[in-house]
Structures are given as C-alpha cells and as structure tokens.
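Yeah, one chain of the complex is gone here, protein chain that is, but the others are all in their spots.
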Amino acid sequence: MRALMLIAPLLVFVLLSFVIPIASMLFRSVENGIVSETLPLTVEALDGWDADGDQLPDEAIYEAFVRDMVVAIEAKKHTRLGSRLNYEETGMSSMFRKSGRALKKLNPDTDGPFKDQLIDIHDGFGELQTWRVIKTHSVEVTNGYFLNAIDMQRTHEGAVSQPEDKQILVKLFIRTMFMSLIITGSCILLAYPISYLLATLPMRVSNLLMILVLLPFWTSLLVRTSAWKVMLQQQGVINDTLVWLGLVSDSARLIIINNQIGTIIAMTHILLPFMILPMYSVMQTIPVTYTRAAKSMGATNWTTFWRIYFPQSIPGIGAGSILVFILSIGYYITPEIVGGTKGVFISNRIAYHISSSLNWGLAAALGTILLGVVLILYWAYDKIVGIDNVKLG
Amino acid sequence: MKLKNTLLMAAACVTAAGGAMAEEMTIVSWGGAYSKSQLKAYHEPYSAKSGVTILNDDSSAEAVAKLRAMNEAGNVTWDVVDVVASDAIRLCDEGLALEIDADTQLAAAPDGTSASEDFGDLLVSDCFIPQIVYSTTFGYRTDMVGDTPPTDICAVFDLDAYPGKRALEKRPINNVEWALLCDGVAKDDVYDVLETEEGQNRALAKLDTIKDSVVWWSAGADTPQLLADGEIVMGSTYNGRLFSVIEEQKQPVAMLWDAQVFDLDGWIIPAGLSEERQKRALDYIMFATDTQRLADQAKYISYGPARASSAPLVGQHAELGIEMAPHMPTDPNNAQNTFLYNYEFWADYRDDIDAKFQAWLAK
Partner (left out) sequence: MTDLSNDAAFVEFQRVQKSYDGEILVVKDLNLSMPKGEFLTMLGPSGSGKTTCLMMLAGFETATHGEIMLDGQPINNIPPHKRGIGMVFQNYALFPHMTVAENLSFPLEVRKIGKSDREAKVKRALDMVQMGDFGNRRPAQLSGGQQQRIALARALVFEPELVLMDEPLGALDKQLREHMQFEITRLAHELGITTVYVTHDQTEALTMSDRVAVFDDGRIQQLAPPDQLYEEPENSFVAQFIGENNTLEGTVKSINGNTCIVTLDDGSEIDAMPVNVSRPGERTTVSIRPERVEFNKDRLHSDAHTLKAQVKEFIYMGDVFRFRMSVAGNDDFIVKTRNAPDAVRLKPGEEIEIGWLTQDCRALDA
C-alpha cells in the first residue's frame, strides 16, 4: 500500500501523458458516432434501402432526413457532419452547409413531401452516391479510417482501393521505414567511432568531446534544421566550398537539399546524440583488460576489435538503433523543412491531417499503424537479437 | 462514449488551472511583423482605452486543431483568434467559432454605412470578421531575369525565358489555379474545370512541366529567404513578406502582381467562452475592426484594410516613411489582373485534391 502511494505521482503522470493519449488515439481511429448521432432517423430508415440498387431512397427516408437536419441545424451540427462526410466524398461539405439555410425553413410536419424539394435545394440529394456514403458511414465503429490509411476506402461494395492517383500513404509508410533504416545506419557508422573515442580517450579530452556531442541538444530543433538549410542549399556553404575548391563546377552545384539526401543528412545529425549516448555508455563498461588479454594472446588490433570489442559493444548499437529508428519514423519537422517532396515522412501526413484537414480519425489510424509497426519491429528485434542485449549503460 | 467523457474530464482538470483571469485576454495571431502591426494598431490603443491586459499567443498556424482540442476538453483559453478565411469557414462549420452579426456587433463606418455593407463580399463566413486583404503572389530576382522582367504569371511556367528554380507552396491551393490559367483556361472557368477529374489532371500535368525546377515551400518566410540567397529566380509568397524583402532589406527583388490571389485574414471568437469573456472579446472586435484601426494597421505592414471606408485613410509606413498605398495588393495598379480564392470550392475539394497533389509530388 505504501509502495503504491510512493509511485502514485509517477503512475498518474504515466497515465495522463502516455496511457490516456494512446488509448484516445486507438479510440479515435475507429470511432464514428457522428453520423448516427446527427441523423438517427435517417440511418434507421436507410436500413431498409438497398444501396447496391439503382433506386433513390423513397420519400420516408427524405422525410426522416429533413427531421434530423432541422434538429441538427438548430444545434449547428449539420456542417460538422458535412466536414466528416467530405473526407469520404468530395462536395458533401458545401452541400450540407449550403442546404442548411434552406432546410432550416422547412417544417417536417407540414411541408412534405420532401424528395423533390430536397433535390431542388441541392442536386446532391438526387444522387445515389450521397445516400450510399451516408449509409456506408453510419456505423458507430468503423474500419474506414484504417482503410483510408492504407490507400483503400470503405464503400457500399466493401473495401476497395483508392484511385491510383490518390494513393500516397502506403508509399509514405514504406519510404518512412526505408529512410529511417538508412538514417539509423548512418547514425551507427558515424556514432561508433565517436563513441569509441569518448570511451577510450583520457577523461579531460573526452569530456570536451562529450560537450560537443551534447551541444546540439542545447539549440532548438528548428534552428538546427534551418542551419542545415543554409549549409545544404545550392548557394549554400557546402556547395560554395566545393565550388571554391574546384571540386564541382559552378553550373553543376550539388542538389543535396529538398530531397532524400537532405532529410538523411539533417536527421542523421539531429539524431546522432541518441545513438552516441547509449553506445558510449555501453563501451565505457567494456574493461580495457579484455582487449589487453586478447592482444597478449597474440591477436592483432583488428582481430581484437572485431572478435572481442565489437561483440561486446553490440548492446549499445542495439539500444541506439531502436531509439534512433523510433524517433526517426516519428519525425516531421525536419523532413518538412529539408525534405522537399521526396524526403517527407508519413508523420508529415499525420501532421497535415491533424492541423489542416482536421481528419483526426485518419491521423489516429495512421498513428496506430505506426505504433503497431514499432511494436512489431521491437518484437522482431527481441526474437533476433534478444532484448536483454539492449543496454543503455 | 464513457471513455471519451473520462478522457475529456481528465484533460479539463489538467488545463483548468490555466484559465483566463479577469481583465486579461489572450489574442492569438501569427507572430512576427504581422503581430507587431496588430500590437501597434489595435492592442496598445485598446489596452489604453479599456485597461484590459492583452496576452499574445503566436499559434495561428495551428489554430484550428488547437481550438478543436480545447473545445473537446471543454476549456477554451483563447479569447480572440486571427485566422485565414478558409480556416474561419472550417471553424464555423465545426461549430468552434461564434457567429457574428456584422450590423449589430461591428462598428459602422464613420459616414454611417453599415458594417455589412462596408465589408461587403469579404464577409465570407458568419463567424469571420475580416481584417486585411492579402495576396499570394510572385516575387522575382531582378538580377536573374535579364532585360525582360516577367509581367505575366505564365512566366512561372516558362523555363526557356526564365530558367532557374522557382518556389511554390507545398499544397495545391493557388498552384492548380495558376497552372490552369497558363494552360489556357479562362479565369471564370477555372473552378468549373477543377471540379472535374480531367481538370485536376490537367492542372497537375501543367505543373509537371516545371516540377523539376520547383522548390516547394511550407513556411511563408521560405520564399523571401530563398530569393535573398539567390537560390531561386522567382517564388510565390504573401505580398507583405515580399514588401519587407524589397523595401526593408533592399534586396534585388521585384513584385509580379499578375494573377495575384486575394485572400482574407481576420478574427474569430471561439465558441464556448463564458459570458463575461465573450462580451470582452466582442468589445475588442468592435474596436479593432473599425475604419480607423484597420487603416492604421497598414502603417506597419503592406496588407490592404478589409473595409472599403479604410482605403482612403491609408498613409505612410510608420518607420520607412514611404507611401503605403502603392504597395497594397488592392492598389489599382497592382490589381489589374487578380484572382479571388474560392472558399466554397476549397472547403469541398481541399482533401481530395491535396491527396492527389501529394501523390503527384511523391511520384
């Protein structure tokens, strides 16, 4: 009991900052109450309507719709529904907004029949597709967002692929994974020698080096990324230097920004400390006597490194790689700034759907998939390398 | 549903501590020179008059998402929010912004013209009080275009006459309109064409012709910087940003006003404020959007006031001392060929075309 009290603050913190957001994300990725809440009568009435047929709904459904809408307009909820349905069918947003003014004036008890009046108010009410979309998305728990997240969509005929020219998310998932792997790889290559130096140099020198490693942490991410822009652009520092050295001609300056190379360079730099720190702390614990023992037994420097030192530093590589990989698949600011069109990640789309399109359901589904991928990779790592083989120090 | 309520309650508890205090209001805007112009033209005189302390928050870029989150948590901490018109429409659709009656809740012009008439067409949403007219237009490097500076928007698509990189915003809005215009579509038909699959493909096909020469920007400061660095020969951005590159930084950059796209920026009041806060927010809005105040803002930044009655009052730049009227997007010389952003269209088609646009970008 006392132990529970002692960890209570931590428990509450973890709950608020971790469990609840993740739970709410999972919840949002399937939650779809809005249609049946806003149009309860219509949804019920549409139950009997055959969405696969070529007949428009009958008058009863139109009447139910008017009854629902009058209530919804009063509560100013019809436009919200329009935005929701617009994710599925372009044009719904303005249809609901525009028809709101006219529908408001109708009295459901006296002004019928409504079918022709509605079609008069907006052509959309005379289209099969409108009613199909409402019916298809009237379920309270939907797989629609997940289907959207993998470039498919929920239709009255079941799940179908998005048209080819709108397929982007799967591609971005694959690109995110692939580039994160490359970034993790280049972090390993760069971080290993630095960590080795840090772990083996005399204290005084290694402390100084450590400060240089940690320095980037003390500047904001945005500043660092913007600095890379100045470095990498065609009239930037790197190109200027190369031209000045005569290594590239002025007319053939390297394009190392606004593409994948830019993203890889900038993100490798930004994530490098997350690779160095675990590597360093593992290497620090490898006693010098191991290498001395190996050399005394006749092993050359290389053999000693490769057979003795390297295997013992693997836990640090593992820990750093997991850290860098997970951080990297979630990055969006840096790819946004230096990634151009080919260097952006799935997280950029998540950000778009959170702040621009407000399609939070899709954003949550994308986030959930990303979380799933991380968990699968973690599991695979455990199977292949063994999670005990991860050490942060 | 129960889970959701619990979550919302928990979130509400967390944020409850940060509620606004009496005689203070939080105004959200874009930061930078723009916020400064509002501080000088609106906030300072309003605080002097009313004694209300104004807190600034530079979160307009994420305003819609944040307002939605605050609304779900049941604790809105913002009192007045500066947003672009399309965001105002979305906020209104989502029920996140307060509907305003222009004639009773906004100041009439000095000559008695009602506010709704004074703002006219610019009242594009029931929740939106327009403040400025800005335009998205092109600037070019005068030293990189030879003896024939561009005068036509289609110079953007003319790689032969104007080789080099050009900067375009990393979203379809404006770009597809310009593409269609330069592909021979009449100005009035642009949105009709864009409604169709073929029209969208046609716009992307036109953009495809310059795709390899485009630097895609996502922050308004990008293009001015790229122009100043000589990374690009021309690029689109907000006209006020170009003004400061040209007049304040004296860079070799000039404006290409042709086919500039007018857009609006203005205020909304979040829905769900307490009566007292709402009253204060309305009082601020009444003051800050009157004829004189809107004209005052133009002393600090080159955006046109949204009221017809303010235009004659626009004077000189407060620091540079130059006449501001010729730098306004609405100035007759600049506005010979303009394009009006179609809010209805983009509210419907934004997600659809954006998906296609992103897929095209990734190709």
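For clarity, chains are labelled A and B in written order, and residue numbers in each chain start from 1.
One rule holds for everything that comes next: a residue touches a chain if its C-beta (ideal position, glycine included) is under 8 Å from a C-beta of that chain, and two chains touch if they have at least 3 such contacts.
Since we're looking at a predicted model, the values are computed, not measured.
For the chain excluded from display, the touched partners among the shown chains of the whole complex are A. From the options A:299, A:333, A:371 or A:385, the residue with contact to the chain not on display is A:299. The hidden chain makes contact, of the residues A:163, A:287, A:372 or A:386, with A:287. For chain A, the residues touching the absent chain in the complete assembly are 287, 289-290, 292-301, 303-304, 307-308, 311-312.
What we mean here is this: only the chains that are shown with their structure count from here on.
Touching chain A in their complex are the following residues of chain B: 1, 3-4, 7, 10, 14, 61-62, 64-65, 68, 90, 92-95, 165, 170, 201, 215-216, 218-219, 226, 229-231, 344-345, 347-352, 354-356, 358-362. By the touch criterion stated above, chain A contacts chain B in their complex at residues 16, 20, 23-24, 27, 31, 33, 76-77, 79-80, 82-83, 86-87, 90-94, 97-98, 162, 165-168, 171-172, 175, 233-236, 258, 336-337, 340-342, 344, 349, 352, 354-360.
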